[in-house]
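Every protein chain but one is kept in place in this view of the complex.
And now, chain A:
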C-alpha cells in the first residue's frame, strides 16, 4: 500500500514536466505579441517594448524561456505576471477561494445527488423517480450561465436573500449560491449515476441473500446496496473536483468571484505564459491527487480491490 502511494507520487514527476512543457508551448504559440497586450491601445515606444521583452524573457527562444521558468519553479520562484506581481502571491490569493467554492459544490452535489439518486433508484418508475429524472434532464440541458444569471436575479436581486455578487472575503454564506450553481450540473449526473447503479444492484444475488438472512431493510440498503453502488459515483466525483476547480470560469464570472477560473481566463487573454502554466500545473497536481484519493477509496468501498 505505502509502496503503491510512493509509486503514484513518483509518477507525478513526468506528468508535471510533460504538462508544463505542453502548456508553455501552447501559450507560446498563441498568435499576437504579449507586449501588445501590456501596451494597450496607444502602443509603446520600441525602446519600451524592448525593455519589456527583456524583463519577461520574451526575447529568448522558446526552449530557453521554458527552462528559465522551470529553473524558477525548482528554486521556489514562480516569477511575476505581466502586471509585475509575484505569481506565488496571486496563487495564494485565489486558490483558497476557488478551493472553498469547489469543495462546497462537491459536497452539495455528492450529498444531494446520492440521496436523491438512492431514493429514486429504490422507487424506480414511481412518481418521485420520474419527476427527479425530468428535473435532472432540464438541469443538464439548460446552459450553466442561464441558470446562473436566473438564480442571481431571483435570489440576489428580487428576493434579496443574499448579495448578487461575492465580496473579496468570499465568506461561506456568500458562496452558497455560486456553489449551488456550480454544482448543479454535476448534481444531475451524480443523481443519474447513483440511480442506475442502485437499480442494477438492488436485484443482485448478494442483496437477496442479505434480505433472506433477515437483515433490516435499512442495513441492506446502506451497507450492501449503496456501498457497492458508489464506485462509479466516486470515480465521477474525483474527476469532477478537478473540473470544478478549473472550470468555474463561467460561475466565477457571473458572481464576480476572485478565483482561479477568472485569473486563468485573464492570463490566457494576455498571453501571460508563466501565469497560465503555474495555475494549470497546480490544477493538474490537484487532479492527480484527487484521482489517487479515488483509487484508495475503491479499496475501502470494495474490499476485493487490493493495491500492492
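The definition used in the following text is that contacts are C-beta pairs under 8 Å (C-beta built on N, C-alpha and C of every residue); 3 or more make two chains touch, one makes a residue touch a chain; residues count from 1.
Just so it is clear, contacts and distances are computed from a predicted model.
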Practice item. Mind telling me which option in "ABC transporter substrate-binding protein", "Acyl-CoA dehydrogenase", "Chemotaxis protein CheA" or "Phenylalanine--tRNA ligase beta subunit" is what UniProt lists for the chain we can't see? Key: "ABC transporter substrate-binding protein"
Revision key, fill the gap. Sole touch to the unshown chain from A:37, A:64, A:107 or A:223: residue A:37
Check your understanding: Looking at A:23, A:58, A:73 or A:90, which residue reaches the missing chain?
Key -> A:90
**Study point:** Given A:2, A:45, A:75 or A:203, the one touching the chain that is not displayed
**Key:** A:45
Revision key, fill the gap. Cross-chain touch to the chain not pictured, restricted to A:2, A:29 or A:160, is A:160
Check your understanding: What residue numbers in chain A mark contact with the hidden partner chain?
Key -> 30-34, 36-48, 50-52, 55, 82-85, 90, 93-94, 149, 152-153, 156-157, 160, 163-165, 167-168, 252-256, 258, 262-263, 269-271
